[in-house]
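A single protein chain has been omitted; all remaining protein chains appear in their positions.
Right, subunit A next:
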Amino acid sequence: MASLKDSSDDHVLVEVKSSLRKLTLNRPKQLNVITFAMGSRVLDIFAECAKDSSVKLIIIKGKGRAFCAGGDVAAVLRDISQGNWRSGEVIYRKAYTVNYVIATYIKPLVSIVNGLVMGGGASAAIYGTFQVVTENTLFAMPETALGSFPDLGASYYLSRLPGFFGEYLGLTGARLDGAEMFACGLATHFVPSEKLSLLEEALENVDSSDPFVISSTISKFSEVPNLTEKSAYNRLNTINKCFSQRTVEEIVAALEKEAVDNKEDWISFSIKSLKKASPTSLKITLRSIREGRLQGIGQCFVREFRMICHVLQGETSNDFYEGCRAILLDKDRKPKSPLVNKEERKFVVAANTRHLTSNKGHEKSLGGFKIQFNKLLIILLL
């Protein structure tokens, strides 16, 4: 355990600058993918900072060309392939705890996202108080292609984007640049990357937890970026029309109908992505976002954790294993049959997704999880 902690110390760097703590994810070659040990380390740091009254502000950033590309799926896959989904559960539990702590943290957090941010990594960035993006930022939720679903609280923030843009991002895995993130509300500030060091310097001197002071400090370096003409965010009306449909099938049908007269790239891209993605994942994702819109943040985390445990067990399909294997591990990009969208599977899938969001059979893990959350919340909030 000690050796683990040592290596993770290098993977999460902490700088102390008077009342500021600067936390840097430091696994640049792996795009700052977060391991279990890193998660523990981050959690320790947050717990310390919460208690330490001299800390007023925390910055999170990533070293290299990524902020964070998500969790350590490779490790989870190894365990699953050995028939051990439980250790996957342990890894995810840690990831959920870290993100929930970030989401409910009592001190202001500034995420500086100067590069790639994907999947679970996005939660770490988005749940802070302020999100600074740059011209290098690239955001995507690729889970449906991997046989999973946008999790770690994604159903909370995706569902709260304007109109049905969240459904669009979550289902198609569409990429956003920094300007688009700013426009749709996933980021609070757009700062050109050349000004980032000045920004960090300025934040070192704010010496305040007042969100207004921090925000106005960042605003000194920020600008309002221009959306590219082609940006899908400019097509929000069409997105709303298609992605507000009740089911995945109806969404695909609405897009196909739209595609007859409308040759814009984002439509053909969306259709292609939806057809390529795991149908089970699409169903789960849509339902998760729709339920998330009606729930509070804690409920979203608890529900998604329960759902990911079902996915890890491969109860409804083994799309998760196959999808990740084909795209992340073996990189053959050829998941075996189940990912293909087959008519007859749709009904089975619809029936199967229903129990995923119910807590039947997962009472135990939920119970423990929730209590842990509550304790943390009490420790950190009060």
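In the analysis below, contacts are C-beta pairs under 8 Å (C-beta built on N, C-alpha and C of every residue); 3 or more make two chains touch, one makes a residue touch a chain; residues count from 1.
Keep in mind that, in the parts below, contacts and distances are computed from a predicted model.
Enquirer: Name the omitted chain as UniProt records it, choosing among "Signal peptidase subunit 3", "Dynein regulatory complex subunit 5", "BPL/LPL catalytic domain-containing protein" or "Acyl-coenzyme A oxidase".
Expert: Of the names offered in "Signal peptidase subunit 3", "Dynein regulatory complex subunit 5", "BPL/LPL catalytic domain-containing protein" or "Acyl-coenzyme A oxidase", the one UniProt assigns to the missing chain is "Acyl-coenzyme A oxidase".
Enquirer: Out of A:107, A:195 or A:276, which touches the unshown chain?
Expert: Considering all chains, including the one not shown, the answer is A:107.
Enquirer: Given the contact definition stated above, which residue among A:15, A:194, A:210 or A:223 touches the chain not shown here?
Expert: Residue touching the absent chain, from the options given: A:210.
Enquirer: Going by the contact rule already stated, which one of A:163, A:192 or A:314 would touch the omitted chain in the full complex?
Expert: Selected residue, touching the omitted chain: A:163.
Enquirer: Have a look at A:51, A:86, A:220 or A:272 and name the one touching the chain we're not showing.
Expert: A:51
Enquirer: Spell out, residue by residue, where the missing chain touches subunit A.
Expert: 50-51, 53-56, 106-107, 159-160, 162-164, 209-210, 212, 240, 244-246, 287, 290-291, 293-296, 298, 357-360, 367, 370-371, 374, 377-382
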